[in-house]
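Each chain you see keeps its place in the complex, though not every chain is here.
Going by the order they are written in, the chains are A and B; count residues from 1 in each one.
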Amino acid sequence: MIIGKVIGNVVATKKDERLVGHKLLIIQPLDLDNSLMDKAPRVAVDIVGAGMGETVLVAEGSSARLALDISDIPIDAAVVGIVDTMEVKGQ
Amino acid sequence: MIIGKVIGNVVATKKDERLVGHKLLIIQPLDLDNSLMDKAPRVAVDIVGAGMGETVLVAEGSSARLALDISDIPIDAAVVGIVDTMEVKGQ
């Protein structure tokens, strides 16, 4: 999983119908200093009720679909956890 | 999913027959400032009727196939939504 920060959300009226009712969060990957990385933002479906500004764990690829109960949903990223604390040492 | 801008389309006469009849859009990934990123463009199958210049959500990998009704189609990217608005804060 990558560690990211919830920095926004996306509104998309015209979309695959299986996406209807799912919150689409914009996540920016974080580095070890808790800084936003210069990488492409991800849009992930939220299953844990993550809020703006929170640090989250994002599962990507086929694993993202398992986070939802709809196995045929065409998504490739899901927020699977909200990070309370990160303990980093030994860098 | 990544956020991208539809910047073109591809014509390919010689192709896997399961791709026939599907619109192949060229998508360039966008950053949070809505600028085109310096990354490889993606070619994605369109299922939502996205037009040139529109901002879209692209699902990649095996999830892209789920966006179509043909489960054995050899594609790895599909446009699954058209972005109306992006609300970004807390950067």
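General remarks:
The criterion applied here is as follows: contacts are C-beta pairs under 8 Å (C-beta built on N, C-alpha and C of every residue); 3 or more make two chains touch, one makes a residue touch a chain.
In this text the structure is predicted, and so the values were computed from the model without any measurement.
Shown chains number 2; the total number of identical copies in the complete complex of this file is 5.
The rule is short, and it goes like this: only the chains that are shown with their structure count from here on.
Look at where the CA atoms of chain A average out and do the same for chain B: the two points lie 19 Å apart.
Across the complex, chain B meets chain A through its residues 1-3, 29, 31-32, 37, 39, 47-49, 57, 59-64, 66-67, 78, 80-91. The residues of chain A lying in touch with chain B in their complex are 5-16, 19, 24, 26, 28, 36, 40-44, 52-53, 61-62, 64-65, 72-77.
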